[in-house]
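With one protein chain withheld, the remaining protein chains of the complex are depicted in position.
Letters A, B and C mark the chains as written, and numbering starts fresh at 1 in each.
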């Protein structure tokens, strides 16, 4: 099981799922219509490190964070 | 009569002279060997406004300032 | 890097940062102080921060700065920050003027683009995501 957290304004509770790569996470999140407007604008962190590759392999207990568009300052 | 002041590190007392243009001032200062190493590096102000033209006309009581290379900060 | 609940005390932060490194033989210290402007009828801006990723982002910048002989510092507010108070201060100490001026520009712009911070307008007690002023982070769209 891995855990997916939605940060900032997405306002969605974390979910747990089985997934062996980020591509699996992508496939599952695309089924969720409440995320339809978010996914193409969001970046992704794995265990708090930004990641850029859908082939990234996941292991039990991993944390995947979904980061929407930012505006600090 | 006009007055010529030498600023900062030049360390030379002000002098008074007759001069109708800045070209006259230039001619007189070039006769002063103590200024030989300064004149080509110095900028000029007339009554505290920077000037760039040797033909600038002077009148009685004018103040010409000689400004050597700067380094504020 | 430091996070504060509510507006920053810019004087306290400036004085403390200066004390920390005034004797470190840097020649230039440039803080950037962000102040909340009164516009569009807002009472305040409000901020969410994801600290673990922000900390890594900051540590990478610190490494870059040190590689150029400089250091960076940063403070940001969490939660509501009323208009005409400060939400964000970043700073550079560097031996040289040029490095300091270039680094503060890059650091502030890099921050705007990739620090994991979300901004909301506070109007009539409501908190509205500032979507139109927000920027997708590097790598956005990976899962889409």
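Assorted remarks:
Basically, a residue touches a chain if its C-beta (ideal position, glycine included) is under 8 Å from a C-beta of that chain, and two chains touch if they have at least 3 such contacts.
Computed from a prediction, not measured in an experiment: that's the story for all the values here.
Every shown chain touched by the omitted chain in the complete complex is listed here: B, C.
Considering C:31, C:52, C:110 or C:136, the position touching the chain not shown turns out to be C:31 (whole complex).
Residue positions on chain C in contact with the hidden chain: 10-11, 14-15, 18, 22-23, 25-39, 84-86, 95, 97, 100-101, 104-105, 108-109, 112, in rising order. Where chain B meets the chain that is not shown, the touching residues are 7-9, 22, 25-26, 29-30, 39-45, 48-52, 54, 65-73.
By our rule, only the chains that are shown with their structure count from here on.
Chain centres here are Cα means. That of chain A falls 25 Å from that of chain C. Between chain B and chain C, the centres computed from C-alpha atoms are 49 Å apart. For chain B, the set of residues that touch two or more other chains is empty. Of all residues in chain C, none touches two or more other chains.
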